[in-house]
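A quick write-up on the structure given underneath.
Of the protein chains in this complex, all but one are displayed in their positions.
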Amino acid sequence: MSAEEGATDLTVAPSAWRQLAGSLRDHLRHPGLAVGTGLLGVLFVVALIAPWIAPYPPLKTNMSNTLAPISGAHWLGTDQFGRDVLSRILLGTQVSLQVAFAVVALSLTAGTLIGAIAGFAGGWIERITLVIIDILLAFPGFLFALALVAARGSSLESVIIAVAIAFTPRVAAVMRSVVLTIKPRPFIESSRAIGMSEWRVLWRHVIPNALPPVIVVATVSAATAILAEAGLSFLGLGVQPPTPTWGNIIADGNALITTNPWISLSAGFCIAIAVIAFNLLGDGLRDTLDPQMKRQTGRGLL
Amino acid sequence: MLGYLGRCLAHLLVTVAGIVTVAFFLMRAIPGDPAQYMLGDYATQESLAALRAQLGLDRSLAEQYLLFVARALSGDLGTSVATGQPALVEVIDSLPASLALAFAGILVAVVLGVPSGIAAAVRQGTWLDVVIMLVALGGISFPVFWLGLAAILIFAHKLAVFPALGSSSDGGWITALHHLTLPALVLGFSVAAYIARLTRSAMLEVLNQDYVRVARAMGIPDRRVVYRLALRNALVPILAVIGVTFAWSLGNAILIEAVFSRPGVGSTMLKAILARDYQLVQAGVLALATGVVLTNTVLDILYGVIDPRLRAA
Partner (left out) sequence: MTTSTTAPVLSIRGLTTTFPGPRGEIVIVDDVSLDVGRGETLAVVGESGSGKTMTFHSALGLVPSPGRVVAGQVLLDGADLLRLSPRELRQRRGAEIAIVFQDPLTALNPVFTIGDQIGEVLRAHTRLSRAASRRRAIETLERVHIPDPHRRVDDFPHQFSGGMRQRALIAMAIALEPKILVADEPTTALDVTVQAQVLELLAGLKRETGMGLVLITHDLGVVARHANRVAVMYAGRVMEQGTAERVFENPRHPYTLSLFRSIPHLDTPAGIDLTPIEGVPPNPALLPPGCAFEPRCFLAGGRDVCSARRPALTPSDVPEHLSRCWHWTELAADRSPS
């Protein structure tokens, strides 16, 4: 949005949501956005109905039929405990999506607030927040999550909290830099002039207008959260067996890679599909919501 | 330039101090008694008390923190419960293998990622751009440990050109290199995907600038415009992403090392985590984060060399 447009609209902040809805409608033609949304929709439905469409109970072992090859009865074979791999993969969708959405919800809320307050308040609050963000970003994200999971014990909650904490400073950093570009706009100035409280200006004007770029970052963090969960589960530090997750299915298949490669390979493809879906969505939103932000968000997403 | 250098170094000191603090509180994130956690459920009261005293848990939090900082400054990051060795020594011993992997991986990544990102930007919208971007999307979307498994399956088992596991330390450097190749290629491909995507968008932005049009209007050959005049402008974001991927490589070395059964910081830390050897975990996290910050400082100084505006600011 140009300065002139802002100037003609002094007290009413342009609604980011209307903008968002408008661009979603206009740009569903964007191939990446359409494919990403479609893939996510499919995954979401699979996660919801997995218990009913799974051909076998995913936890049921069958020691008389271990390591069955791919067949009509077991489309992806069975693992070393005779469990149906396809059923486990279908159920694994739940964990991955749960982690993705929970991490995004947590880190988006915390990061948006911290970043917005830091950018909006300025002064020493901003400086201290920036130093803290910088320090937290120095820890390799995956390692940080790993150490936190190790400290808290392995569970779904631990994984979510650890990955969310690792992501919050990244969201906060982006939010702060976006708020800095919004702060000098005329509608903020005029809202103050008509006596709106600082909190109200922040809540009503700054956050909604800064959201589009932050949503892009959040979408990409969902992709990375899925990868992080898979990595933790692969190392045996994530969601504990027998609950199937794509990561621990790959770990189970690791030793069998020469004889039954499809166990690991198929779970890996599922992870890739989910991650591609979020990445396509993120790239698409970036192109449609905010073409100017391409560079700002390049850093700090890993 | 001196002032800029000073600012970079001051920033480094503040960040390292912060890292030490975070590492200290990471230990406090353990719910309940860290000594209990480290020794397990069957520890005797005496051994618990001894460990508490050793860790300084019987003192106040402020005292503990000051003690930790003082020890960290003198290079004492505690003792590995499992081996009885100083934790820092354990970490440093396992560093070379990980650094070799990280550097080899980033070398592969830069060699693959930067040129393909430039090519995609210069040929924007052509089939070359589409292919490069699809491969890169795959590269950032498949888990790196899964890529490792797939590579082992293809190159070690089916084609048998590289060894699947280990990192021979006794077979001389040719064997070591032979063992390093496959993990480095996997890590490199994964990182190259990030670098290619960012290089492309940074180059596209620069290629749309007026000064690029001016250079072309002045009859400067296109190759020179792209590879000298435009590339240097795109170099700061490209270096930034290389710095970020270095941190990422160190963090993900743990996964690569697990897949390829290689020794290194990652596998040392994984063992420490599984053995609840918490001081070793702490030391490892501290050492890796400090490594990341040092890399970032070197990069910050490089940005100043590349972009004169940063020096002046």
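Each chain gets a letter, A and B, in the order it is written, and its residues are counted from 1.
Just so we're on the same page, a residue touches a chain if its C-beta (ideal position, glycine included) is under 8 Å from a C-beta of that chain, and two chains touch if they have at least 3 such contacts.
The model shown is predicted, which means the values in this text are computed figures rather than measured ones.
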Inset, instruction - Specify the shown partners of the omitted chain in the complete complex. - result: B
Inset, instruction - With the full complex in mind, choose from B:14, B:48 or B:220 the residue touching the hidden chain. - result: B:220
Inset, instruction - Against the chain that's been left off, what residues of subunit B make contact? List them. - result: 209-211, 213-222, 224, 228-229, 232-233, 306-309, 312
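Operating definition for what follows: only the chains that are shown with their structure count from here on.
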Legend entry - Distance between the centres, which are taken as Cα means, of subunit B and subunit A, whole angstrom: 21
Inset, instruction - Mind listing the subunit A positions that touch subunit B in their complex? - result: 131-132, 134-136, 138-144, 146-148, 150-152, 223, 227, 230-231, 234-237, 247, 250, 254, 257-258, 261, 264-265, 267-268, 271-272, 275-276, 279-280, 294-295, 298-300, 302
Legend entry - Of subunit B, residues touching subunit A in the complex: 11, 14-15, 18-19, 21-22, 26-27, 29-31, 137-138, 140-146, 149-150, 152-153, 157, 194, 198, 201-202, 204-205, 237, 240-241, 244-245, 247-248, 250-252, 254-255, 258-259, 269-270, 273-274, 278, 281, 285, 288-290, 292-293, 296
